[in-house]
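The next block holds one structure in the form of structure tokens; read it before the comments.
The complex appears here minus one protein chain, its other protein chains still in place.
Residue numbering begins at 1 within each chain, and the chains themselves are lettered A, B and C in the order written.
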Amino acid sequence: MNELSVGVEVEVPFYDVDAMNFAWHGNYFKYFELARCALLRLIDYDYPRMKASGYLWPIVETRVKYVRPATYGQKLRVEARLIEYENRIKIAYLIKDASTGEKMTQAYTVQVAVDAEKRELQFVSPEIVVKNVQNALKR
Amino acid sequence: MNELSVGVEVEVPFYDVDAMNFAWHGNYFKYFELARCALLRLIDYDYPRMKASGYLWPIVETRVKYVRPATYGQKLRVEARLIEYENRIKIAYLIKDASTGEKMTQAYTVQVAVDAEKRELQFVSPEIVVKNVQNALKR
Amino acid sequence: MNELSVGVEVEVPFYDVDAMNFAWHGNYFKYFELARCALLRLIDYDYPRMKASGYLWPIVETRVKYVRPATYGQKLRVEARLIEYENRIKIAYLIKDASTGEKMTQAYTVQVAVDAEKRELQFVSPEIVVKNVQNALKR
Partner (left out) sequence: MNELSVGVEVEVPFYDVDAMNFAWHGNYFKYFELARCALLRLIDYDYPRMKASGYLWPIVETRVKYVRPATYGQKLRVEARLIEYENRIKIAYLIKDASTGEKMTQAYTVQVAVDAEKRELQFVSPEIVVKNVQNALKR
């Protein structure tokens, strides 16, 4: 592999749909997170592991382009792709309609490591992340 | 006035805080929306009015920079400022700690008008929006 | 069949977990709803069909017993069972750990039909519901 990526399926639930009959824009961050957690599991660094490693990874930046609105019951494919990992974790997301493949939404998130004890921002990713990504890429 | 802006106060509720003890990043879209609705009320074009005017205004783009994480019970001031309105509605947001004034989060959202019946994207804002903004600016 | 029931799987997502590291109690209404929608599909009366039939079905009562707290990544099986349908829709829910079968949560919800136009409460379920349930029971 020369790139890490993963896809999950999400069906838009009733409780995510707003009074305009579309999935409310803020709910997409849940869909991104489902794909992000799947991606982090690929590098054996999901939230419990993060915590155990002594680092938090808050999201410090995000950008989203909503191309087509999603509706109740629509099946979406949410793809997450690891773009950067050496100094920070940048993940790109692409949401498509699961049956037609039409592009629905495009986004990215940026996370940085914070030492959980000292609350200090890390300007380089902790060794465990770099090692785990490189191992996953060899598979 | 030569610019429309408004501020609301939000206290971070327990249910918005995640397992890392910070307000979960996706929840900020709720805080932005509270300020956005207050801003839309200034131009008499809040959601019920939108719907009555025959247009939906889905959010098509957003960008957020999370500068400092927010914690349970923290009082935030969320400011919204109208940046564009003639062809689309672009709103800038600034979240500060309500007591210290420290900058917490910065963002913008872009919305476009969609004809509710024909589901057609409008490339120019409906007249009612332009008129209402200009009236509000005269106040 | 002499009873309608259905089960769905839910994996507790990170965004549902609170600062105590447990799934926040209010989030279970999302899990119940996923199972409820699956049950309503069995009788061909999911939300879009409801709306088309001219009735809304607001939830008027609920009760929940939280037996064991759920944690991030835990796989849950959420079962929904139709208990009443002739005058109102009452559904019972049982959440178990998907791998151990341990009982996690128990609940019910009650919904009543409301005429969407007249906003009038119906004291008897609309014919379409009774017919659809009886058809589903024959399968």
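As a convention for this text, a residue touches a chain if its C-beta (ideal position, glycine included) is under 8 Å from a C-beta of that chain, and two chains touch if they have at least 3 such contacts.
Note that the structure is predicted; figures quoted are calculated from it, not measured.
Among B:K30, B:K90 or B:K131, only B:K30 touches the chain left out of the display.
When you scan C:E9, C:D44, C:E61 or C:E86 for touch with the missing chain, the hit is C:E61. On the side of chain A, the interface with the absent chain consists of residues 14-15, 17-19, 21, 24, 26, 72, using the contact rule stated above.
The chain not shown here touches chain C at positions 19-20, 22, 25-27, 29-30, 33, 47, 51, 56, 58-67, 69, 109. Chain B residues in contact with the hidden partner, per the touch definition given at the top, are 13-15, 29-30, 33-34, 37, 46-48, 72-73.
Quick note on the criterion: only the chains that are shown with their structure count from here on.
Relative to chain B, the most remote chain by averaged C-alpha coordinates is C.
Of all residue numbers used at the contact between chain A and chain B, over half are used by both chains, marking a mostly same-residue interface.
Inter-chain spacing, taken between the CA centroids of chain B and chain C, is 33 Å. A straight line joining the Cα centres of chain A and chain C is 29 Å long.
Mean C-alpha positions place chain A and chain B at a centre distance of 24 Å.
Residue positions 14-15, 72 of chain C each touch two or more of the other chains.
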